[in-house]
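For reference, the structure I am asking about is given below.
A single protein chain has been omitted; all remaining protein chains appear in their positions.
Chain naming follows the written order as A and B, and within any one chain the residues start at number 1.
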Amino acid sequence: MSGVLPTLDDLPGPVTEPRKIRRPFAGSALFIAMIVIGVVMLYPFYFMIDTSLRSESSFLNGGGHSLDSWRALDSTLPWGQQLINSTIVCLLSIGIILVCSSMAGFAFAKLRYPGASGVFVAIIAAILIPVQSIVIPAYVDIAHWHLLTSYTGAVLMYSAIGTPFATFLMTVYYRSLPDEVLEAGVIDGLSYPMIFLRIALPMSVPALATIFVLQFIQIWDDLLIGLLFLQNTSERTITVGLGALAAGRTTDIPVLMAGSLVSALPAIVVFLIFQRFLVNGLTAGIGR
Amino acid sequence: MTTQATPNPRTDLPPAPTRPRRTRLHRGRSWVGLAMTAPAFVLVAVILGWPMLQAFYYSMTQWDGITATWVGPSAYTHEFHDPAFRRVLQNNALLLLAIPLALVIPLGIAFLLDTHVFGWRIFRSAYFLPTAISWVVIGMVAERFFAAHGQLNSMLSAVGLGFLSTDFLSGERTALLAVALTFAWSMIGTNMIIFLTGMATLDPHLAEAARVDGAGGWQTFRRVTVPQLKRFIQFALMMTLISAFTALFSLIFVMTSGGPGYGTTTLEFFVYQTAFAVGQFGTGAMLGVILFVIMATVGIVQIVLLRTKE
Partner (left out) sequence: MRFEYASRIYAAGHRPAVDRLSLEIADGELCVLVGPSGSGKSTALRMLAGLEPVDGGKIYIGERDVTDLAPKRRDIAMVFQSYALYPHMTVAQNLGFALRVKRMPRDEVKRRVEEAARLLELEPFLKRRPRALSGGQRQRVAMGRAIVREPQVFCMDEPLSNLDAKLRVSTRTQIASLQRRLGVTTVYVTHDQVEAMTMGDRVAVLHEGVLQQVDRPLDIYDRPCNVFVAGFMGSPAMNLLPGRRVTDGLEVLGSVVPVPRELGAPGTSGAVTAGVRPEGLQLDDPGRPGTIPATVEFVEELGSDGFVYGTVEGGQRITIRSPGRRHPSIGSQVGVRLDPAQLHVFDGESGERL
């Protein structure tokens, strides 16, 4: 290719930075819109924090902030005990869910046996069973089997409800594991359960984290099961405690708000830490 | 070194196999597979499957939790004549009207976020945060928000729409509206994430091609982006539908207790009320069965639609 090239004198200097595209108007309008949406979405937090920092009278009549309601919280709600209860119930249930779903997911994905698809469909179909449909017979059954003591009933319920979707997620995830890595395990002399424990399970930590977040929020925030299966006030979860308080028409709103913040905080903390996994989990249901 | 110079003379070969063999190794693997799926299966079958069957049975009985007297399928027909039941179904239907709102708004927000404006990640977390809050808490806040002297009314007056203010929670229809709006609001975060993820998987070249062809921003969105998001929209729709039918219990419990009257009693709340508040477990079970049938239908329809679109 020949042509007239510019001489060295005509050449522009080297480029040192990218040129900024001039669209300031669109950018800031967008930003303002985002802020507005943010206000709408985060309003409840503002409300909760603001309200809880008032005493009841200042709430009703307008007035300053104080810590009265927070102090009153202790006498209205045994929140410390209930937080512990919530934590125990959550961790126990999630533990069972993770064990059952990871084993089953691995087996469905990598170990075939006759009738496996049938079992798989049966477990996955259970996702469609609404809690309300089975809660009454399940309650009667569990009472009948004398399992209403302590956390057992609630933990069993939460585990059973969370397992179908968790199994689905784990199956999808394990399907994506390359067979060759597992075959390497076979060649290296591992038995199938060991391959699961020492190779597949460590590789599936992201999926396990996803299930952890999803279930934690669901169980922590649940009302119905807790109401029915944890009737003993000393075993109540914080959400149930709060719900009972609220439905009892306690009119001291700021105290309720303080209680709400206490109950919401752990779930929010877990959420913030594990956000990424939650997103992955939601969308695993759609992708192949 | 031995050499096999040419291929085997094919005349004296044993016959070729016609089917695969099941070896001992294979069977060992099958047993392990079975054992590993057993815990999940047993758990689900005992706690979910069996009670579901029981629900079918009890639905046709008069049951107070201890003794059950058979009534038969007439229990269903009897219920369909119950005006309260009719009202409940109506409420559910009306609630469904909020669903488009719960889809369109997140779609718009996702589109805005997808432009990756400064700080979009923080905004995304902020919008998603309400998902972590319990319905109980949301219900309490919403209750204050929609109350006679609540925030909504104050805002309306401030903007000059004071004539619209009322005690939302004391009118049947308005209470339902309040619940519906709260429901839509809380689904925004989840659906937004679904759509955002969908947009992230889209091929940017398609939108660029549209731009080259002269389409404006809105047109590109409507004609190019949205059709590609079909699967995600479907998924979001399914999740929202399932939530509308099964997840609102706590919200209603705290916000309105189903009232005023039967104004905000949806089917799932009605189940709880009939069984535990009124004590008619048989009827409660029946309502539960009806709920399940609706869910199953919705679920199957969704799956079929998803399959046929492939």
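Definition applied: a contact is a pair of C-beta atoms (placed from the backbone, for glycine too) under 8 Å apart; a residue touches a chain by one contact, two chains touch by 3 or more.
Small disclaimer: the values here were computed from a predicted structure and weren't measured.
Contact residues of chain A toward the unshown chain are 178, 180-181, 183-190, 194, 199, 202-203. Mapped onto chain B, contacts with the missing chain fall at residues 1-8, 13-14, 16-21, 23-26.
The working rule: only the chains that are shown with their structure count from here on.
Rounded to whole angstrom units, the spacing between the C-alpha centres of chain A and chain B is 15.
Residue ranges on chain B touching chain A, taken from their complex, read 28-34, 36-37, 39-41, 43-52, 54-55, 58, 65, 109, 112-113, 115, 117-120, 123, 125-141, 144-145, 151, 185, 188-190, 193-194, 197-198, 231-232, 235, 245-246, 249-250, 253-254, 257, 267-268, 271-272, 275-276, 281, 284-285, 287-289, 291-292, 295-296, 299.
Chain A makes touch with chain B in their complex at residues 27, 30-31, 33-34, 37-38, 40-42, 44-45, 47-48, 51, 96, 99-101, 103-104, 106-108, 111-114, 116, 119-120, 122-123, 126-138, 140-141, 156-157, 159-161, 163-164, 167, 191-193, 196, 217, 220-224, 228, 239, 242-243, 246-247, 253, 256-257, 260, 263-264, 267-268, 270-272, 275, 278-279, 282-283, 285-286.
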